[in-house]
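Following this message is one structure expressed as structure tokens.
Yeah, one chain of the complex is gone here, protein chain that is, but the others are all in their spots.
Now for chain A:
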Amino acid sequence: MRAVSRIGAIRGFAPALGVLLAGAALAAPDAAMQERLAPCVACHGTGTSETDGVPSLGGQQADYVVTQLFQFREKQREAPPMNDVAAGFSDDDLRAYADAVATLPAPAWSGPAADPALVARAQALVSKHQCNSCHGADLAGRDAIPRIRAQREEYLARALTAYKSNARPGYDPAMNEVAQGLSEADIKDLAAYVARL
């Protein structure tokens, strides 16, 4: 498994991660869980991903992470290498990883602010498609509904595109339903805007 081979490579990051987690508002995972998180952090970053196509996990809703890990394990959602990573997880593993991931600090956009024209277009789309209804007023998610604010732009665009084509069947069909009404330009605007929150 790819993830296993990574554990050795990034073990040195674990102490740094521990310091970081100790300051998190939620209960920090124990030392064993920090070690388990190490391969996650290697690709996903310590909350904020620096890797193209790989989502940031910081501040993610634990119930959402459980659901995604479950979908990876069951191959309902195909996203290499996550299907292999999750293949051997028990239900308890899914919960433990999800709880640990949720303690990572949430990503925040640090680049230049979004262009006002983009903001206007995207806010109209957010209103029209009622993104706030499930994802919350600040798009930080709740329960099994994910935090999407400050997520990586290309990841958001890919997710919406895959929901629209049904290539990514949601755990619940809500996103497949709502994405049917999005054009390619809409997806581009939404991804750019939400990533910059």
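Convention: a residue touches a chain if its C-beta (ideal position, glycine included) is under 8 Å from a C-beta of that chain, and two chains touch if they have at least 3 such contacts; residues count from 1.
Convention: contacts and distances are computed from a predicted model.
UniProt records the chain missing from this view under the protein name "Glucose/arabinose dehydrogenase", selected from "Fumarate reductase iron-sulfur subunit", "ATP-binding cassette domain-containing protein", "ABC transporter permease" or "Glucose/arabinose dehydrogenase". Touch with the chain omitted from the figure is made, among A:M33, A:A106 or A:A144, by A:A144. Only one residue from A:R36, A:K164 or A:K188 touches the chain missing from this view: A:K164. Chain A residues in contact with the hidden partner, per the touch definition given at the top, are 63, 66-67, 70-71, 74-76, 91, 94-95, 127-130, 132-134, 143-145, 164-167, 169-174, 176-178, 180-182.
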